[in-house]
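Apart from one protein chain that is not included, each protein chain of the complex appears where it belongs.
Naming follows writing order (A and B), and every chain is counted from residue 1.
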Amino acid sequence: MTVTIKKPRPEVGRTLRSVVLIIVLALLMLLLFAVDVATGTYKLPIDWVYKALINAVVPIFELPTDATLVVLHLRLPEAVSAIILGASLASAGAVLQSVLRNYLASTYTLGVSAAAGFGAALAIVLGFGGFVIKYHVPVITSPYLIIPMAFLFSSLAALTVYALAYLKGATPSVIILAGVAVMFMFSMGTSMLQYFADNPDATHAVAMWMLGSLGNVRLSYLPYMALSLLPIIYYLAVSAKIDALGLGDDVAHSLGVDVRGLRLTLILLTAFQAAAVVSFVGIVGFVDLVIPNILRLIVGNNNARLIITSTIMGADVTLAADIISRILVPPYVIPIGIILSLIGAPYLLLMVITRGGRYGP
Amino acid sequence: MHGRELRGLSRTQLVVAAVLVLALAVAAAYLIIHHKPKAPTSAPATTSVNELIAYSSPNFVMYPVNANTIIINNYGENITLRIPTGKIVAMNTVALQVLIDIGAGNHVVGVEGYATKLPWLFGNYSNLPALSSGMWSINYEEIVNLKPDIVITWSYILPQVRQKLQAFNIPAIAWGSTDNLTSLIYFLGLITNRTDRAIRLINWMNRLEQELKTYQSQVNQHPRTYIIFDWEYSPWYTAGSSSNPYWAAVLAGLQPCFNKSMQVQPESVLQCNPDVIVVTTWYLNPHSLNATAYCRSIISSVRNNPVLNQTAAVREGRIVVIPGYLTQGPLRYITALYIDSVLWPNVVRVNATKLLNQYFSEFLSTAEPGGTWFCSG
Partner (left out) sequence: MVLEVKSLDCGYGKKPVIRGVDLVVDDGEVTALMGPIGAGKSTLIKCMLGVARRFKGCVCVDGKASITMSHREWAKLIAYVPQMPERPYAVKVLDVVLLGRLPHMGLRPGRRDYEVAYEVLEKLGISHLSNRYIHELSGGQYQLVQIARALAQEPRVLLLDEPVTNLDLKHQVLVLETLRRIAREKGISILMSLHDVNLALKYSDRLVFMKDGKVVAYGLSPSTLGSSVIKEVYGVDTKVVWIDGGPRVII
C-alpha cells in the first residue's frame, strides 16, 4: 500500500516562526546593548561611545582619554556582563526545569547562589574579623579573594548536590530536595557569619555584595565570566535527549538516553554556569526562573527552541534591567537584582492572567 | 549496556569535573599573581616627620616625601598625594564632617547619601551630589565626572572602589569604624594644608576626653546601661560594640548590659536592671517645631513601657535620648559629656547644648546652633 508523504509544511511553519522570533530577540539585544553603553551620568556625546568601542578594536578616532576610559572600563563591562549574566542564567534555568521536570526549579534552589554568598561572606569576614584579633590590623580582603572563594563554595555546593544525587538516585525529587537543603545550610551559614562577625563594616560589605551589582565587574573578569556560556553549546547538542527526559525516565531510557548520566552532567553544568556568574556579580536570581516560563508560553516546550530563545531573551531582559537601574533615580544606581524582580514577577502574573496557561503559537 | 547502571563516572562527567578543577586552578593562579604591594622604606628628611609618625596608626601610616608630597599606606596600598590636594569626594560622613571642622569643606565635591539627610549639620553640603547610599550601588561615572584627586570612603566598599577607579588613576582611601579618628583628622589636615586647625581639633577632642576621665574618676561609678539602638524600630533591639551609640556610652563611663547588636528578651533587660537607659533616635530634626515634644514623647513612652518601667533607670528618672548622628566622629565626646552631665549634674557642670553650639561656631560652621538635640528625664 502506498503511503502518501505529506509535504513538510507544518514543521517548516513552526521553524520559521521560531527563527523569526530568534532574529527579533537578537536584534533587540543589539539595540539594548547600544542603549546600555550610552546610558550613564558621565557626560558623553553618544557618538563618542561607539567611536570609543570601535577604537578599542581598530584605533581610528581621536578621543579624549577620559571618555575612552569611561566607556571601556565603566560602561562596557557592565553591558557585557549583563549579557553574559542573562544568557547564562536563563539557559541554565531552561535546562534545569526540563531536566528536573519542575517549572519552579532554578539555580537558586540548587543552593549554588547561597553557597557563593557564603564564600564571599567568609572571605569578607575573615578579612575584617580574624585579622583584627590576630594582628590588630584590619586587613580588607582583596576582591581577588572574594571571587575565588565564592566560586569555590558554589562549586562545593554543586558537588554536594551531585554526590547526593549520585548516591541516592538521580531522580528529580532527590535533586530538588538536596538542592534546597544545601541552600538553607549556606544561607544560615551566611547569616551566622554576619552575626558573629560583630563588625559593622563586615556585615555591611556582605550585605552589599549579596545584593548583586554589575558595577563590580572589571574588564579583565569578562573572559572568565564568558566561560559560563560554553555549556550552552552542549545543551543544544543534547536538546533532543532533554526532550526525551520529559517523557519520563523509563521511556527516555528506552530511547537510548543515559538518564542518570545526562541528568547528573546537566545539573553540574547548570550549577557551574550559575557559580561562574554569581561569583563575580553577587546574588542575582529570578532570570533563570521566570524567563524560561515566559518563553514556554510562547514557543512551547521544545528544548532546542527554548534554550536558544531563553539565552537571547535573558540577555535582553538583563540589559533592559541594567538600563533601568541607571536611569530611574540618578545619580543613584539601583542594584540589578531589585530591578529584575520588579520587572519579572508582575509580568509573569500578567501572562498567566491573559493567557490562562494556554501554550504555544 | 545493563552494567552502565552500576558503573562510576561516565566520560562526560569526568570531563566536566576536570573543567571545574581547571577553572579553580586558574582562579587560584590569578589570585597568586596579584598580591598586594609592600610598604616603602621611609625616606625622612623634614622635622614634621615626628608629627607624621605621632599621628599615624594602622591603615593611616603617613610618610613624607618632600615639601608637597606625602605617601599614605592605607588598607594595603601606598598612595602618593600632592599637598595641597584639590577636589575630594567624601563618601564617608565622618570624613566630611572633619573636613568642614578644619575649614577645608571647599575641597569637597561629592558626598554620600546619608549626608544629604542631615542638612541641619552639613548645610549646603547636603546638596552636593550623592554618590552612594546605603545599599545602593555606587555611581562611578558620577565620581569620574567630578574628577576628584582623592576619594574617601568606608572600608567595606574600598576594594570595589579602588578597582573601578584604578583605570582612571583616582586614588581611594577608607576610614573604617576600627580606625583611629585622630589619624584621620591629622591626615585630612595634612593634605589640605590645615594641619594647624587639625591639631586644634585634635587637642579639643583630647581636652574633652581628659574632662571625661577626670569626672568619671571623681564620680567613680560605672552605672549599667541599656542602649536602645533605634527607638523607631523596636525598644528591644540593642546597640552593641559594632555600633556608634555603644561607644558613646562607653566613653561616658557606662557599662552596657549587652555587648552585641541584637534583639534581646525583655526579661534579660530586667535581669540587668540598668541604672540608665540610653535611647538612640535617628529621626530627630533639632530645629523642627516639635523637636522638643518628640524628644519628650520618647521619654514618656519608655516610662510607660510595662517592662522598662520596672528598671532602676525609669524609677530614678534616668532616661537619655540622643540622636544617632551625634555619636560618630568628634561629636561623640560631646554626647558622652551630655550623658555624664545628666547622671551627675553636681560633678559634671557642663551644659552640653552650649558646648555643642561652641563646637558649631568653632568647627562645624555649617551647623545651625540652637534647637533641641537631646533630652533626658
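As a convention for this text, contacts are C-beta pairs under 8 Å (C-beta built on N, C-alpha and C of every residue); 3 or more make two chains touch, one makes a residue touch a chain.
Nothing here was measured: the structure is a model prediction, and the numbers come from that model.
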Given A:75, A:204, A:296 or A:326, the residue that touches the chain left out of view is A:296
In terms of residues, what is the contact footprint of the unshown chain on chain A?
-> 3-6, 8, 10-11, 101, 237, 240-241, 243-244, 246-251, 253-258, 296-297, 300-302, 304, 359-360
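Rule of thumb we're sticking to: only the chains that are shown with their structure count from here on.
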Let me have the rounded angstrom distance from the C-alpha centre of chain A over to the C-alpha centre of chain B, please.
-> 36
In their shared complex, chain B is touched by residues of chain A numbered 40-43, 66, 69-70, 72-75, 124, 128, 132, 136-148, 151-152, 155, 195, 198-205, 207-208, 211, 213, 215-216, 218, 224, 227, 258, 260-261, 264-265, 268-269, 272, 276, 325, 330-335
Seen from chain B, its contact residues with chain A in the complex are 4-5, 10, 12-13, 16-17, 19-20, 23-24, 26-28, 30-31, 34, 36, 58-59, 75-76, 113, 129-131, 133, 135-142, 144-145, 154-160, 163-164, 167-168, 174, 176-179, 240-243, 260-262
